[in-house]
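What you see is the complex with one protein chain gone and the rest in place.
Going in written order, the chains are labelled A and B, and every chain counts its residues from 1.
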Amino acid sequence: MSEMTNNNRRNSVVYPTLEPTKPAMEKNQLGMICFISSEAIFFLLLILAFVYYRNDVAPVNSPDWPTAKNSLNAPLTAFFTVFLFSSSLTIWFAERAIHAGKKLTACIWLIVTVTFGSIFIIGQGIEYADLLGEKNVTISRNLFGSTFFTMTGFHGLHVFLGLVAISIIGFMILTGAIKGKNSAALNTISVYWHFVDAVWAVIFTLVYLPLLFS
Amino acid sequence: MSEARLPLVPQKTEALPRLGSKSGFISWVASTDHKQIGIMYLLSAAVFFVIGGLEAALMRAQLGTARSTFLSPDAYNQIFTMHGTTMVFLVVVPLMIGFGVYFVPLQIGARDLAFPRLNLLGFWVLVFGGVLLYFSFVAGGAPNAGWFSYAPLSEHAYSSGVGLDYWALGLLAAGIGTVIGGINFIVTVLTMRAPGMKLTQVPMFVWTSFINSFLIILALPALNAALVMLLADRLLNAHFFTPDSGGSAVLWQQYFWTFGHPEVYIMILPAWGMLAEVIPVFSRKPLFGYQFFAASSVAIAFLSFAVYAHHMFAVGLGPAFDAFFGASTELIAIPTGVKIFNWIATMWGGKIRYTTSMLFAISFIVLFTIGGVSGVSFAIFPTDWQTEDSYYVVAHMHYVLFGGTLFGVLAATYYWFPKMTGRMLSEKWGKWNFWMTMIGFNMTFMIQHFLGLAGMPRRVYTYNDNPGWTLMNLISSVGVIFLGIATLMFFWNVWISWRKGELAPDNPWDAWTLEWATSSPPPIHNFDQLPPIRSRRPLWDLAHPEDADYLHKNPENQRSAEPPRKPEGRTADHA
Partner (left out) sequence: MPVFDPKSAQAEGISTLFLGILLIAFLIVLLVSGLIIYAGIKFRQKGDDKTEPRQVSGSLRMEIAWTAAPAIILIAVFIPTVMVMNQADPSIPKNLNSQVEIIGHQFWWEYQLPQEKVSLPDGKQGPVILANELHIPVGAPLYAGLESGDVNHNFWVPQLSRKIDLIKGQRNHLMLGGNVPGLYKGACAEYCGTQHAWMLLSVRVDPPDQYQAWLQQQKAVPAPPTDPKLAHGQQVFLNNTCVNCHAIYGTSALAQVGPSLTHIGGRTTIGAGIMENTSDNLKKWIKNVQVIKPGVRMPGYNSLSDQDLQDLTDYLESLK
């Protein structure tokens, strides 16, 4: 109030033009990176619980105590995993197509991505059905069941939500709701999709890979 | 500040988000204006503060005398659980976020946060979590396992009521809402700063909110993961934390405190930032050691993830474990000390104006120091083996969170209220509010240090009259009466000043940051024009062009306390 009112120096000082600060990154993508860092911690703890309890010993007289080794069909899951990893590649092709202005090609790649992702989800469904059915491995059976279903279940949920989002974006490109050569929405969902793949890579390495090579 | 004086650089105008311009009642539900949402955060925090405060009052009423039967044990346990949970998740964190939502965009000269709609979503998800938590009271009993809900007490076998399910679901929602807020701050600070404003030039409150957001997005998911596992145990009979079927009771503690200790800093970092705004303005000097203040906040953020196990020294995890976490916890005292001395150095050589805001800020330093040094006696783990889970902890923690955070919030409220409402808070009521809070606070909590040393454990609904216990408890309980009066005074002041307080000019305190370069309250688009930003104090530069900060050639406009080397070194006593 005081001297600032009295000192009206507005006209006596010449301020040089200032360059606008360039944002380090497009904000949607940055937001997504923050979100997946948060999600990474979430998955880290679920995975750590699996690792912490992996040597959970069976009570003395329970020969059919479920473990990763005697319950999981690793080669089959490895087969479905190939589809999930491939879908990371196909969504990248879709991005490239958009940048090149080829909308139709982009849409086709997105459809391939969704198909691959769906095959993975179906694979997970088959695995769950097998476990829950004949083998009677459930979340409440023992610690392997608790940790396995919680960890893979949340991952599956993330894949599913990703598929929904990719489908919506594909649809928007098709109908022209997303225009131009640079779709922030596609770039952003692509970051998310790679993250979902990366989480699966960790889970696969920890859970299935040892089974494949033993 | 009116157009007669200010702005030289017209602000680029953008189209408003469609929902931003809602008016009337619907604006309190659907507005995406960060200022409105900020006030909504603060008001909802105020509502929960009153609830949490009444819970505290009930607890102190029960503990005022030995073997009191005022509350049943179950009622007491529910109330202390709800008090802790409410204050942490529904009061302090929303207060920190609320001030950030309101002032971070203003302080960096932005139109709004990066994601206005997400901002609104985050608020309502948080409130939904709070409502879910309190719904437990009518759904069959509130949770009663403490705000930390240690397994296996929180498991179905020992807490079969629905209270803990609501606790876990409510916190899950509140946690997600908080993460949304955190993401928004990070992106806003990185991409929305006004032209010319470097990251090293943003006000310290923006810095602390920014750092805080990293803590939020990295710590809250740890809680969410733990809650998901607890819910799986409770609802689906999983075995994560049930020792009877191989689960580990200690794993819950590891997970909870992985979140829980960063959470402690989430609850104080922005308050440090508030002080770093208030103290310079009322001392009429820039913040001393800006870079060191920011760097010490970063250091604390990093360290906060490496110290969580100091909550677990009594668990019996072994000498190596204890020694590591004891040492890392001690390290936190160093950056914290840097802050305290920087505040004092800011006051040093200034011309201090004793507004209510400044009074709260100064007492923050002292009370927070008391809380800080008593905190060191938990880092020294052999003394922790006596003090942990005693009333000594209760005293320590309230010195940090009440004497610290809440005093910071009060300082910030008296400081920023004119900007938010266009009216000044009454200084007369403010001074009364201040002294009443000081007396009540110290009376309630200082004595609790001694109660702890006399052997009183915390979370007990009653106690035997061991030597001195009743008297000390009574003093503590009487202090609450003063705190109650102080709270009433504060709300009365807000109410009466909001309605017919003295009209506030644009920049009532002669402050220097951008939020004071627009009207009070700011228009929906925040700024018509911005002053040029060439230092940390654009409004100082504008008012003192001959002694502008950017004229000082030291790196990052640093002015040194050391005497100028050359005779033409500037002195600032120019007026």
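The definition used in the following text is that a contact is a pair of C-beta atoms (placed from the backbone, for glycine too) under 8 Å apart; a residue touches a chain by one contact, two chains touch by 3 or more.
Everything numeric in this text was worked out from a predicted model, so none of it was measured.
Interface note for the absent chain: among B:Ile26, B:Leu43, B:Val131 or B:Ala323, the touching residue is B:Ala323.
Within the whole complex, the absent chain has one touching residue among B:Gly140, B:Pro243 or B:Pro523, and that is B:Pro243.
Of the options B:Ile370, B:Val394, B:Val409 or B:Ala517, the residue whose C-beta touches the omitted chain is B:Ile370. Within chain B, the residues in touch with the undisplayed chain are 72-74, 77, 144-146, 150, 152-153, 158, 243-244, 248-250, 283-292, 314-316, 319, 322-323, 326-327, 330-331, 333-334, 337-338, 340-342, 344-345, 347-354, 362, 365-366, 369-370, 373-374, 376-377, 380-383, 385-390, 450, 453-464, 466, 540, 544, 547, 549, 557-562, 571-575.
Keep in mind that, in the parts below, only the chains that are shown with their structure count from here on.
Per-chain CA centroids place chain A at a distance of 32 Å from chain B.
Residues 1, 4-6, 8-9, 114-115, 118, 179, 182-184, 186-187, 190-198, 217-222, 224-226, 228-229, 232-233, 236-240, 245-248, 251, 255, 258, 505, 507-508, 510, 532-534, 539, 542-545, 575 of chain B are the ones that touch chain A when the two sit in their complex. By the touch rule above, chain A contacts chain B in their complex via residues 1-5, 7-10, 12-13, 15, 18-21, 23-25, 27, 30-31, 34-35, 37-46, 49, 52-53, 56-57, 139-140, 142-143, 145-147, 149-150, 154.
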